[in-house]
Every structure is written in C-alpha cells, then in structure tokens.
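Taking it in order: structure first as structure tokens, then the write-up.
Note that one protein chain is taken out, while the other chains of the complex remain in position.
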Amino acid sequence: MSKLTIADVSKIFSTTVAVDTFSLDVADGELVCLLGPSGSGKSTLLRMIGGFETPSSGSIRIDDEEVIHLPPEKRPTGMVFQSHALWTHMNVFQNLAFGLKLRRRPKAEIKERVEAVLDLVGLKGYGSRMTTQLSGGQQQRVALARSLVLEPKILLLDEPFASLDQHLRERLREEVRDIQQRLKITTLFVTHGQDEALALADRIVVMRDGRVEQVARPDMVYREPATPFVAGFIGTMNLIDGTVANGTFSRASFSVPLPVADGPATLAIRPEALSLTAGGQGIIHRVTDYGTHGLVDIDLPDGTRIKSMISDAKAFAAGQSVDLKPTAISAYRDNAVIYRTR
Amino acid sequence: MAIALAPKRRTDWIGLVFALALTIVILVPMLVVITWSFANVWRFPSVLPQQFGLKFWQMTLARSDVWSALSLSLTLSAVVTAISAAICLPAAYAFARMTFPGRDVLFFSFLAGQAFPKFGLLVAIAAIFLQLNLIATFWGVVLIQLVGTLLFMIWIPVAAFQSVDRRMEEAARDAGAGPLRVFWSITLPQAAPTIFSAVLLSFVGTFYETEGAWLIGAPQIRTMPVLMISFINNQPVIQYGAVLSVLLWIPSLIALVFTRRVVNSGSFARGFGG
Partner (left out) sequence: MTTRPPSGRAQSRGLIGLLLVAVPVGLFAWMTVWPIISGLVQAFTPTQPNGTRPFSPANFVEFFSDPYSLSNLGVTLWTCLVTLGLLLVICIPLALYLRFAQGRLAAYVQTMAMFPMFVPSIILAFAFIRVLGPNGTVDLLLNAVGLPKIRSPYLTPWGPVIGLVWDNIPLTVLILVSGLGAVSNQAVEAARDVGARPLTLFWYIVLPRIWTSVAVVISFTMLGLFSAFTLPYVLGPASPEMMGPFMQRTFGDLRDPEMALTQATVTMLFCIAFGIFYVRAVARNRGK
C-alpha cells in the first residue's frame, strides 16, 4: 500500500516559476502520466519527488509520511532516467546489486533478487555483460531493473524511452505496463508523447507552464479536454477562434449553432467529427490518402485551415468547394468549457 | 596539400617525404644515443662501434652519484605527485561540481602563471626562496615543482569530473548511496582514467624538470636531469651520458604508452589554446 500525496508544491528557479502550486494524489498501484511540452515543469516535479530538487514550498508525502526533507538516498522512490544513466564501469549485475549492497543484504539474497528482476525485464543471463555492450533498449531495461530490484514504493520514470526509436518505444511501453500491473507498483511516468500517455496511464496529468491543465482518465482527456490547450495538445484538433451572437458561432463564412451567451469563443472540433458535403464556402487545399481513411485540408475564405477526416479519400479532390458539418463540438471561453455536444 | 586526400590509391608522396624526413630527424638521433650506450669501444672514424657490450651499463650503474640522483629524483617525483594529488584533486572536484563565490575567477587565475616566461618566473620565485633559506634544499625543490604541476593537475581532473554524467550520480543517490559513497563508487571510477593520466604526467613532468631543480636545488640537490647536465658538460666518457640518457628515458616511455590517448584527443590541444 503506497500512495503519493503532492500538495501545493512550487519550485522557483531564481526568476522563473517551474512548478506552480501543484497538487496531486496518486493512489496505490496507480500509473499516472505527467504529460506536457518541454518546459512545462513535469520533469522538475518528478525530480522533486525523487529528491533531486528541493521544492520552494509545499509538501510531498509517501504513505502520509513527509519526505520533503529527505535526501534522495533516504527516499523510498526509484527513478529511471532518460539517458538510462547506467554506471559504465560496472557490469549489469554490479549495476543492479549496487543498491542492495548498500543495504547490506546477504550475498545469496542479492544474487537471487538480481536474477529474478533480470528475468522480469527479459534479460536473463545478461548479468556479466558490460552495460556498453547492450543495445539502447536493453540498457533501458537494465535501468528499469536497477530501480525495481530495490522494490521502491514509488517508481519514477523520466521520459525513459525518449532516445529510442518508435518501434522499440512501443514494445517497451507495453512491457513497462505489464510489469507495473504485475507488481502493482505506484508509478509516475513523465512523457511529452501523447501516444505513450494514452497507452500507459490510468490517469493523465496534462501540464503547461508548471500548472495542471487537466487531470483525467486517458479517454476523457481525449474526448472531453478541459481547456483549449489540452484540446490542441492531445490528438489532432481544429481550434477556431470566433464570436457568438444570438446562439450562433461564426468565423468568416463558417457558422455553427452554439447555445451560449454572446461573446468570444473558441470552437474545438476533431477532424473525425467534421463531415463534408459538396458545395459551400470551403475550398479543399489537399487530400491525403492514408488508405484506411483520408485527411482533407480545407481553406476558409479568410485563410483559416481546417482538417477533416473522411472514410473514403477518393470522394473529394483538391480545388473542390465543400460545406462543413460538425457532428460533435466543444466550445471554450476564458480557458474553460462553456459548451459540449451531448 | 589537400591533393593528398582526393584520389585514392595514389601514392602518398607528401606523406612519404614527411615520414622519411621525420624518421631521420627524430628517430635517428635517439638510435644514435642507444647505440652509444651499448658501445664498449667506438673510435672515430668508424661508422659503427668497434665493440658492442654492456661494459658501460655496468660502470654507470656502479656509480654512487647515479644511484643517489635516481633515488632523489624518484623520491622527489613521488612526493610532489602525492602532495599535488592530495591538494589538487579535491580542489578540482570543487571547481567541477560546487558553486562558491569567486569560483570562475579562481579557476582561471591558475592561468596567470602561463602569461609569463617560465624561467623569468622561476628567478622571481628563487629570489623569494633566497630570503626563506629554501635555496639548495629538498623542500625548496618540492615547492617549485609543486607549483609547476598545479595548472594541469587541476584543469585536467576538472574536465574529467565535469564529463561524468550527473544522472549517473543521481541514479546512485537514488539507489541509496550518500554523497561520499557516490563520489567513491561512481564519480571517481568514471573520472579515473583521465585523472590517472594527469597524475602520471605530473610524475613524469617532475622527474624531468630541469630548470627549477637547477636554479633552486644547485649544487646540493642533484636530480637525474641535473646530473645529466654535468655529464654533458664535464664527463669525457661519452658512454656514461648515453647510458644515463637511456635510463632517464624509461619513465617517459611508460608515460608515452599510457597517455597517448589523452595527448591525441582534441581537448589536450585545446588546453594549450589550440
């Protein structure tokens, strides 16, 4: 049973605010992804939990025990670094045994635990290899094993797969998820890749400029983004700024009924929620055929470009004029949702 | 010159000329010295020695002044290197990994000595030592050699410490190691090969340092190079100097083997402003 409680944590680097009064509860066995662009403060937050940065204010508790005053070596956290940070002067076994030796475990136990964890990450029999002889994926597995072997209460992963290629990333992502589920270990995973977050997380925390934009289940982050930023950051989204008057949103010649009070608004429409019919104000700039579907770029008369996903790419061609029919929309004003279809 | 790189499989004439010229100018003099050391008899005008043998090796090694100079040089180098390592390595770590007021100014201040011609500086130091009665003493020579090692015994290890990935150290903290343990188990082993080169350079540099030893140490403190000067100036039997040269050369050859990698790396040249 290990839960993590972060309350009102801020980190100020001389003049810039890296993390701004951040609060989050992570339940036992939960995998939470911190998602955001670079500079959003997600890595800083993770490093504060690991003990590598000291918060300017706030509290971090693990199982209701304050850890903020503890140095990294005294915290029950295990961190996997982006650049794997394996100790190149030791072999795989020595890398994994280092922490256990510090804890003065008996030799036999060390051997047993290291072998068990190597088996867990699929590197059975690699103990005597030097870390530099391993491939990138294997190195990252060793780094993961090095954290797991100490049985931390909280596992912290700082963009662990960022330096690997797409294919390997996807495989390791699944492995991490499997291992996490099997060990039921409370995990915080930092990434800037939305695919990774959507595939892995029980919950996603979308961060921007050191603040939380939204905390929600992956499907909710995708379907019901809380702010225009989240809407734009996760998946492809048409974000159209315009004005609402008499229950109608309009931008140039494009208008949609929107039952909200008059004023400015930002409309968010997924490409797959925008159907096209021949004849209208939009001019097709390009049609890209992806085989399974087509993606159409449409230019409105004022130059706004809008994307629509269609099932048959052959149905439309560049230059054709089309009418846009949204099937599901969200609308935002002052960074908050004011309307959502359904 | 760039012609040399373009068409493949063409004889590298320029390279051959350089190789030949450098071999004659650089290798041949060394071979001549080695030949002399093994020549029992070599009278003008024979191109080769009339008689080879180890006679002069035995005679040189039987001289007490050679042994006392050798043991003095080794002691001196060991003492200087040990003190230098003891005071410079912690300082290098501090420069590389800690922030404190005046860090950059102090770090670059070690360069100031390089702005002056070395022997002029030595004379200025000698004038101070004269007042302190350090002239012609062992510790006077130790001090002057020590100052000579400061710059690279700090700069090279600083570069070594800085190149250790901080995440490796953080990972060790994460695994439960305290700061001292991290330094001992992670930082030092990672930086060790480069630091070893610096220590070796310091030892060899002290072993061969001639000018400070001559100016400060003479006449009581006779190191190997100082003895060599007196052999050149006053010793009519050529072979003694030749044998001593070969003996004297051994530490340098060891250094050559171990530090070649460091010397050939770009950072070494940059250290000299290149």
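Going in written order, the chains are labelled A and B, and every chain counts its residues from 1.
The rule is simple: a residue touches a chain if its C-beta (ideal position, glycine included) is under 8 Å from a C-beta of that chain, and two chains touch if they have at least 3 such contacts.
These numbers come from a predicted model, not from an experiment.
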item: Touching the absent chain when the full complex is considered, from B:16, B:41 or B:237; value: B:16
item: Contact partner of the left-out chain, one of B:68, B:114 or B:220; value: B:114
item: Of B:88, B:141, B:186 or B:221, the residue in touch with the unshown chain; value: B:88
item: Contact footprint on subunit B, counting only the chain that is left out; value: 1-6, 12, 14-16, 18-19, 22-23, 25-30, 32-33, 36, 44-47, 87-88, 90-91, 93-95, 98-103, 106, 108-121, 123-128, 130, 143-144, 146-147, 150, 154-155, 208, 210-211, 214-215, 218, 225, 228-229, 231-233, 238, 241-242, 245, 248-249, 252-253, 255-256, 263-264, 266, 268-274
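The rule is short, and it goes like this: only the chains that are shown with their structure count from here on.
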item: Inter-centroid spacing, subunit B versus subunit A (mean Cα positions, whole Å); value: 54
item: Subunit B partner contacts - residues on subunit A that touch it in the complex; value: 50-52, 71-73, 77-79, 81-83, 85-89, 98-99, 102-103, 143, 146-147, 150
item: Residues of subunit B that touch subunit A when the two form their complex; value: 165, 167-168, 170-178, 181, 185-186, 189-190, 192
